[in-house]
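Removed: one protein chain of the complex. Kept in place: all other protein chains.
The first chain written gets the first letter, and so on, giving A, B and C; residue counts start at 1 in each chain.
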Amino acid sequence: MIDETVRILTNREVAEDFYLARLAAPHIAGEALPGQFVNLKVNAGVTPFLRMPLSVCDVNPDAGYIDVLYQEAGPKTQALCKQPIGEELSCLGPLGHPFTHPDKGTDCVLVGGGIGVPPMIFLGRRLMREGFDVALLIGARSAAKHLSDELLEGTALRIGRATDDGSLGHCGLVTDLLRQELESTGSKAVYTCGPHAMIEAVADVSREFDAACQVSLEEYMACGIGICVGCVVRVENADGKTEYGDYKRICVDGPVFDAREICWEH
Amino acid sequence: MIDETVRILTNREVAEDFYLARLAAPHIAGEALPGQFVNLKVNAGVTPFLRMPLSVCDVNPDAGYIDVLYQEAGPKTQALCKQPIGEELSCLGPLGHPFTHPDKGTDCVLVGGGIGVPPMIFLGRRLMREGFDVALLIGARSAAKHLSDELLEGTALRIGRATDDGSLGHCGLVTDLLRQELESTGSKAVYTCGPHAMIEAVADVSREFDAACQVSLEEYMACGIGICVGCVVRVENADGKTEYGDYKRICVDGPVFDAREICWEH
Amino acid sequence: MHAKFAGSTSVDLSIEIAGMALRNPVLLASGTCNYGQELQSITDLSQLGGIVTKTITPQPRAGNRPQRIVETPAGMLNSIGLQNPGLEDFVENKWPFLESLDTQIVVNIAGHTIEEFADMAARLDDVQGIAALEVNISCPNVKAGGANFANSPSASAEVIGAVRRVTQHPVIAKLSPNVTDIAEIARAAEEAGADALSLINTLVGMAIDVKNRRPLLGNITGGLSGPAIKPVALAMIWKVAQAVRIPLIGLGGICTAQDAVEFLVAGASAVQVGTASFVNPNAGVEIVEGIRRYGDECGIQHIGQLIGSLQT
Partner (left out) sequence: MHAKFAGSTSVDLSIEIAGMALRNPVLLASGTCNYGQELQSITDLSQLGGIVTKTITPQPRAGNRPQRIVETPAGMLNSIGLQNPGLEDFVENKWPFLESLDTQIVVNIAGHTIEEFADMAARLDDVQGIAALEVNISCPNVKAGGANFANSPSASAEVIGAVRRVTQHPVIAKLSPNVTDIAEIARAAEEAGADALSLINTLVGMAIDVKNRRPLLGNITGGLSGPAIKPVALAMIWKVAQAVRIPLIGLGGICTAQDAVEFLVAGASAVQVGTASFVNPNAGVEIVEGIRRYGDECGIQHIGQLIGSLQT
């Protein structure tokens, strides 16, 4: 883990309310793997107070930068939107455990929704580079919230899109696309990140098709480095009991988990 | 009093730690008089939390702007330094009572120290325009903290400068200059703004020479409009008793007071 | 009744608390709007549910020596010390203006002894047009008196009981957050006859100038207010809402309509806007508008539907 002062190189809106920031961060760029995140202090003062966790969306170790993609949601994301080019911010990373790669030759399906898309982009590019067959399925509310093909270049052989309102691609849930994909290709490795309900549905469908499923989870974080024990998720014990130890910290024990380990709470 | 959204036109360092900001504020510019101040929200969030009172340093009602001159001191002034050209801020003003002008023909001496200089600049220009003989005496720690002659253009017929370290003008207190001025010219109207100790010394010297003295006071303010009763100064009753009413609010009952009214506390 | 907004969808914000008919549930808090005069020119007081006067004491009080204000992270400390012109001057010189305002006026009172509280209440009982008395048993900035009452259930009950017996005006007890169990004090005030409770007053706080190693406030300690204390105030409203049946007026750090809605949802029937007015003198009016928008968006008919609607 590195405590690095990063500099904003670009910071622009790339889809409705979605911003892409490129940060000069040579050390983090040299280490980060898909599924890991950074914890960024978006301002100098005490409001917003805490850092903001953001998945690494891409890295360029040679040029020494990382990309993060974020959706304007509240005070912290708004503060970041407003930061001008050249601004320096304190950044901790890379944090957490990355996705693990499947056995050679396994076809992969990546499912991203909302702010869960960034780690899928990073993972897709890596898997493609290593010769895997990758399908990327993206769900969003409407066409305006979808990233352009250009931004997704090199992430997958096939890109499927779903929207709630039918304004782009499949009208309905991204899990419908997943089901089709698993049916038609027999892929056995599913990766997903996005809203809780979506992730859970993806895990269900994967189980149904007997595909391994790795999920990247999110929870409100105070520290991002395991010292506050705030960002927990309940996990299943081998025997299903729930006593101490059943909560794992998403920041250091995740954010990537095997879907079967998670105890989905409602 | 006007609640105006003002726009930053310029914002630059004009002496060591002193910044001059020009604010597009057509309504306030049309009303403000020397000695009055504005209460500026220097940022959008809750830290810094309160507004910052700043004396009006000059106005241009035709061009629709006001100037404020401020010294970097803490969170609020630092936040203002960083505000870029074009930024819009909420501004209440003009607030408080202005200086009153002396009888026609009275020679005036204006004494400013530190962040007390801005209202003297505004006052000097007004008095000059109305044909008064004005001397402006400025005290500062060192030459670097003195404003250039250019910035003081049109504020006085004579400008005297004092520094603590002798790096510019008289080496010593600005009250030494005041004493010389009152001795040589017999001026009967003194105006002053600056650090508490300086103001009190100016009031003492003025009394000695039987000159009227108007002081502009500062105190930590929460509201600037009279509703918090926080910014008080003790004033002398006719009979010297101190009971209710002996505290006056600087923001609405001042900031300009007759020096004889003030009960100088240590 | 106040005029309704034109659109048929607009939520009805009017609410009755302790016999006071409020146009909407937003009042300005004691000590943050003085006696109304200064704000008159900069905000439309008739858009508010009401205003609460700065605390009146039997005799004039000069207040504490300056410095009286210091900013803190997301808040401020004050040590005004109840500077006020005293009861008689209030009735003679402040009340006529207040009475002329088209909004409800709550008069906030404090004394050093139970008798002083009762005497003030009795004197004000003659004054027509007062919407309610808010009994300040919780000011942290005066050494003797006020502060001590709200620290004990029995003392609180005695003050409220004494006031209750001598006035026809609704009685609101203003509670202190600087206590171990605010619900206990709240119940005592309720039993003693309070028609409503307002909470919270400021938290005791302090700030130090490390350069000179001196307290920044002339009175050493002061009262903490502003956004910083909102979570504390909200927890207390929620706790007291479980403990009493009389209506609650919530305050502490409310700056936006969203803040105000949090208090209503937690169990307050109305809110007061304090420190926020220092930063934005129009805050109260903007909060009214924001609550209206929120209500319309939620599709509720009456603001009462929000009160205590927290789902746990």
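The definition used in the following text is that contacts are C-beta pairs under 8 Å (C-beta built on N, C-alpha and C of every residue); 3 or more make two chains touch, one makes a residue touch a chain.
Computed from a predicted structure; not experimentally measured.
When the missing chain is restored to the complex, the residue among C:Ala18, C:Leu77 or C:Leu124 that touches it is C:Leu77. Which of C:Ile51, C:Leu199, C:Ala228 or C:Ile303 touches the hidden chain is settled by the complete complex: it is C:Ala228.
Contact with the omitted chain, checked across A:Ser90, A:Thr106 or A:Thr185, is made by A:Ser90. Across the entire complex, the residue among C:Asn93, C:Gln258 or C:Gln301 in touch with the chain not shown is C:Gln258. In the full complex, chain C makes contact with the omitted chain through residues 72-75, 77, 151, 178-181, 203-208, 210, 212-215, 220-221, 224, 226-232, 234-236, 238, 253, 258, 261-262, 265-266, 294, 306, 309-312.
For chain B, the residues touching the absent chain in the complete assembly are 46-47. Looking at chain A, the residues touching the absent chain are 1, 3, 41, 46-51, 75, 90, 92, 219-223, 225-234, 242-247, 252, 265.
Please note the rule applied: only the chains that are shown with their structure count from here on.
Chain pair with the larger contact count among B-C and A-C is B-C, by C-beta pairs in contact.
When chain centres are set by their Cα atoms, the one at the greatest distance from chain C is A. Put simply, the C-alpha centre of chain A and that of chain B have 55 angstrom between them.
Chain centres here are Cα averages; for chain B and chain C they lie 36 Å apart. For chain C, the set of residues that touch two or more other chains comprises 73-74. The set of chain B residues touching two or more other chains comprises 46-47, 75.
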